[in-house]
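And then chain A:
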Amino acid sequence: MRDEEEPAKTLIRVEGVGKTYQRGRERLQVLKDLSLNIREGAYEALMGPSGSGKSTLLNLIAGLDNPSEGRVLVDGTDLGAMGEGKRAAWRAANVGFIFQTYNLMPVLTALENVELPLLLTKLGKSERKRRAQTALKVVGLEDRASHRPDQLSGGQQQRVAIARAIVTDPKILPIVTDPRIVVADEPTGDLDRQSADEILELLEKLNTDFGKTILMVTHDPAAADRAQVIHQLDKGALASQAAPS
Partner candidate 1 sequence: MSLARIAIKNVGRNRFRASLTVLGVMVAMVAFVLLRTILSAWTMGAEHAAQDRVATRHKVTFLMSLPKRYVQDISTADGVQAVTWCNWFGARLPDRDDVFFANIATDPESFLRVYDEIELPPAQREAWLQNRRGAIVGAQLARQMGWKAGDRVTLAGTIFPGDWEFTIEGVYSTKRRSIDQSTFWFHWDYLNDNADLPETMRDQVGWIVSKVDSAGRAAGIAKRIDGVFDSRDIQTLSMSERAMNTSFLGMLGALLQAVDVVSVVILVIMMLILGNTIAMSVRERTNEYGVLRAIGFRPPHIAGFVLGESAAIGLCGGVLGVLLARPMINQGVGRFMEENFTGLFPYFRLEDSDALLALGVAVVASALAGAIPAYNAGKLDVIDALRRVG
Partner candidate 2 sequence: MIPVSYNVRSLTVRRATTLATGLGIALVVFVLASSQMLARGIERTMGLSGSVDKVIVMRKGADAEMSSAIETRFVNLVLAGPGIKRGGDGQPLGVGEVQLVVALERADAPDDREAAQVSNVQLRGVPDNVMAVRPQVRITQGRPAKPGTDEVIIGRRIAGEFKGLALGQSFELKKNRRGQVVGIFEAGGSSFESEVWADIETVRSSFGREGIVSSITAQLEGATRFDAFKGAIESDKQLNVQVLRERDYFEKQSENTADLVRYLGIGIVFFFSIGAMIGAMITMYGAVSARQREIGTLRALGFSRTTILSSFLLEAILLATLGGAIGALASIGMGLVEVSMMNMQTWSEIVFSFEPSPPILIGAVVTGGVMGLVGGFLPALRAARTSPVDAMRA
């Protein structure tokens, strides 16, 4: 639970960001002069029609891509100023990814999938395993540790993906990195209502119990309703910003 007394600081600053893609001869402006602030520990949703630029914005904030104009600052760090190698390390330490299609490694067990990001740390073998098991427990799949993705339901696969997203988290087991952001791109897009609700509950738990800053792209109004703020994008610009009704 967040302490009401302590004013939350701004974690993510998007300042006048524009993004243009060059597709052959055509220049495609996906984002233009977009500014946005997100506090630490917030749970916010990005909505908008297809092609409105919401996924692009998400990618910029997650450090997957560089803006054409403007800056993206996370905890005071300018992501655009980092080289690709540095940015990869930064992602490994600070961002957890959840995808619509789960994107687990089909050849690895649930536990191994969760362990994957830890291979980039200096942790020892047994320590990695312990942390991965803990993360699986958080998502309630400790009994499915040795199953491969194709032996799991869609909802279960997405929970494994969430475990993978939080496994390096200091709040679960202390390691040096902090803060943590979870970006979720249509996390419930491929799921039935019941599984979707389970996932959304899990995301809420991550936000409230573990203080995760969560940014979610979604089409699903039920998913967006769980967020504290919904940003509506249209044609590359911010159309509205409001709490769910």
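To be clear about the criterion, a contact is a pair of C-beta atoms (placed from the backbone, for glycine too) under 8 Å apart; a residue touches a chain by one contact, two chains touch by 3 or more; residues count from 1.
Candidate selection criterion: all candidates are chains of the complex that A comes from, given by their letters.
Just so we're clear, the structure is a prediction, and the values are computed from it rather than from any experiment.
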| item | value |
| --- | --- |
| Complex member touching chain A, one of 1 or 2 | 1 |
| Chain A residues touching candidate 1 - in the complex, by the definition given at the top | 59, 62, 64-65, 84-85, 88-89, 91-93, 95-97, 99, 101, 103, 105-108, 112, 115-117, 119-120, 128, 164 |
